[in-house]
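The complex appears here minus one protein chain, its other protein chains still in place.
As written, the chains take the letters A and B, and residue 1 is the first residue of each chain.
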Amino acid sequence: MTIVDAQTAPFSSLPKRRDPVLIGLWISLVIVAIIWLAPIVFITFTAMKSNPEVLNSAAFAPPEKIVWENFTKAWVKGNFNETFVNSTVITFIKVPLGLLISAMAAYALAQIQMGWNKFLLIFVLFGAMIPFQVMLAPLFTLVNSLSLIDTYPGVILPYLAFGVPYQVFILHGFFKAIPKELTEAALIDGASHVTIFRRIFLPVSLPVLAALLILDFVATWNEFAMALVLLQDKHMWTLPLGLMSFQGQFSDNYGQLNAAIVMTVLPATIVYLIFQRYFVSGLTSGAVKG
Amino acid sequence: MNFRRSLISSVAGICLMSGAAHAENLTVWSLNYSSDAQVSALDASVVAFEKTHPDVNVEFVKRGTDEHKTALRVASGSDTGPDVYVLWAGLGLGGEYVQAGLSTDLTPYFEKYGWADRLTVPSQAFVEAFADGKHGMPYRFSGEAVYYNMDLFKKAGIDSEPQTYEELKAAAVKLKEAGIAAFTFGGTVNWHVMRLMDVLLETTCGVEKHDALMSMEADWATEPCAVEAFTEMKWWADDYILAPFMGIDHKQAATLWYAERAAMMLEGDWMVNAINESTDISKYGIFPFPTGTDRLYGFAEYMYISTKAKNKELAAEFLDMFSSTEFQTQIVGAFGALSVNKSVKLSDDALDLHKQWIEIFDNAGGTFVNGDQAFPLDVTTEYFRVINELASNNMDPQTAADTMAKFIASNR
Partner (left out) sequence: MFKLNLFQSARSQALILLIPAFGVYTLFAIWPLIDVVILSFQEWNGISADRKWVGWENYNYIFNNDPVFWVSLKNTVIWTILSIVFPPLVGLLLAIGLNQKLFGRASLRAIYYLPVIIAPIAVATMWRWMYDPFFGLFTQILTDMGLGFLARDWLGDRNIALYSMFVAYVWQHVGFSMVLFLAGLQGVQSTLIDAARIDGASRFEIFRYVTLPALSPTITIVLVLSTISSLRAFDIVYGMTGGGPAQSTQMLAMWAFTQSMQIFDFGRGSAVSVVLLVITLAIVIPYMRWSQAREEAVK
């Protein structure tokens, strides 16, 4: 707790007298980071070992010879061909579409006075707070009554519904900050709201949209509980469902199981590493400043 | 409702049109089996049926256990769904759908094709159990018995297969003295440890009381043999099951068994193929769990014709083909040692353990089923919990019996 004022004395500016507190802090942060990385290293190493090697070698020993077969076999057994395509289709339809309808609604709530804007905002914010896990059963009956179980729309529509609240909330905060005069001036020039939204608001909100896009990509890619209930046909499964089933069937094949984990996690990790800074801005723009 | 109907029928119409190359579709929903032999047996049935019915397109949909159960719920609420579905025959599974009126009465087909004479007696135990008429055609009956490692038995100084329950306990004690765990089970899949409880219940209760307890007619709390069975269960769990076992599954348990960490496993006849694929099978022997009754422990899987099947005659023809001597001979051994068809015999070059299984089946005077087949789903869930509490040393036998009784009493 004694480190805060060091903020005013960054050691880069005082190269000769490095603050021992800062050095101690740095070392402990690195140690914690190593612990944080350890599971990922362990999983990756196991994924590249043959089963006998897994059972006999030390946990953090690198593989003697990389067994790429683990990946190819897990790919086939785990039906990754299909689950990968399903995850991709669902994510690539849901994420842009969800962002578009959320942005539209957020614009209307922020810039068009209708008298019940505030009520609508609270109504939608409410949904961001409610755990959808409590509604799995009625969601199942609803989608089933529409004959949409095991279809893309059957899972994309609920995904949209549960994505709307958070995104509307964040975008509303952003659009609200744009002066009304801008909209009014454009309206007097004869532009419609749809045009203003498309020509003015969408372009200026690109950074926020990008942040939400990335966050939503990861959330959708990783979603499990709803997919578990709504996608019963294994040809419609997404990656997380495929991984769960893989664990159930091949729990005794440690190398392949870990290869399956790595392959499931990899796409989101790559997206994260590329778009890192958006994650932070996406999270904080809503939660802290809003 | 009308709108939904028309929506569904238009969707169904589109589906039908897409398969228009064939005059007729037959959809079969079944479980997904892990063994290659089983999967190819199911695939072979498609080939065989389409050969005799060139204008029929058979679609075989295989799912994992939970997905299969839920998919059937989905189908039951709509007009879509399979013509034929495969399910375990017990009360909580196949039986529930029969009671809900989703299975076609097969009496005319049993008469037409003579299935009752063709099929083995134990496999037909559930056909008339849950509703009037005959429901479901048995296509698999599997038994479960003790597999043991002969080397480890020898090392512990056990020279013969235990014939009585006392001998089995004595063998377990000898194994423990030799530093070998007697049994291995996997606790994360609840039904694995349950098998031990099931056979112990048969041992302490005998035939009639066991059946009364499983059909929830007898009171678990006041029936002393129930407490006794839980006491025996605790004896095994405390010292004679390879520990820890609650945190592993049945596959990991099998891995440990192959690695000679434990001497015995309570497994089904389908395990013979898996052992043969994994290791030198000559090291292992089998004997039925010595319950003291002559009944065989096992379960059945049936093929049911849905009440919503478009062409029931065709579906019945498929069932008839599947149980025919010709087809059963073709896939013999895939689903275990014994065919449901009486006249199908194992070939001479069959694995030794398969032949021993046939002997076990022949000697059995009846059958009793796994607990999760006998109970409705909620009671099964509680049965699992009680066994696991007891096995994790968190519940004494009397409380276990009382808890079962209380749950059954509050059950609707």
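As a working rule, contacts are C-beta pairs under 8 Å (C-beta built on N, C-alpha and C of every residue); 3 or more make two chains touch, one makes a residue touch a chain.
Because the structure is a prediction, the values reported are computed rather than measured.
J.: For the chain not shown, which residue from B:31, B:56, B:87 or B:102 touches it across the whole complex?
T.: Only one listed residue reaches the unshown chain, and that is B:102.
J.: Just the residue numbers, please: which parts of chain A touch the chain that's not shown?
T.: Residues of chain A in touch with the missing chain: 1-8, 10-12, 22, 25-26, 28-30, 32-33, 36-37, 39-40, 42-43, 46, 54-55, 58-59, 101-102, 104-105, 107-109, 112, 114, 120, 122, 124-127, 129-142, 157-158, 160-162, 164-165, 168, 187, 192-194, 197, 218, 221-222, 224-225, 228-229, 239-240, 243-244, 247, 254, 257-258, 261, 264-265, 268-269, 271-273, 276, 279-280, 283-284, 287-289.
J.: List the residues of chain B that touch the chain left out of this view.
T.: Residues 66, 69-70, 73, 76-77, 96-97, 100, 102, 187-188, 190, 243-248, 252, 256, 377-378, 381-382, 384-386, 388-389, 392, 394, 403, 406-407, 410, 412 of chain B touch the chain that is not shown.
Just so it is clear, only the chains that are shown with their structure count from here on.
J.: Hey, how far is the Cα centre of chain A from the one of chain B, in Å?
T.: Measuring from centre to centre gives 41 Å for this pair.
J.: Touching chain B in the complex: which residues of chain A?
T.: 141, 144-147, 149-150, 229, 232-234, 245, 248-252
J.: Give the list of chain B residues in touch with chain A in this complex.
T.: On the chain B side, the touching residues are 4, 7-8, 11, 32, 34, 61, 63-64, 67, 70-71, 74, 77-78, 80, 249, 251-252, 254-255.
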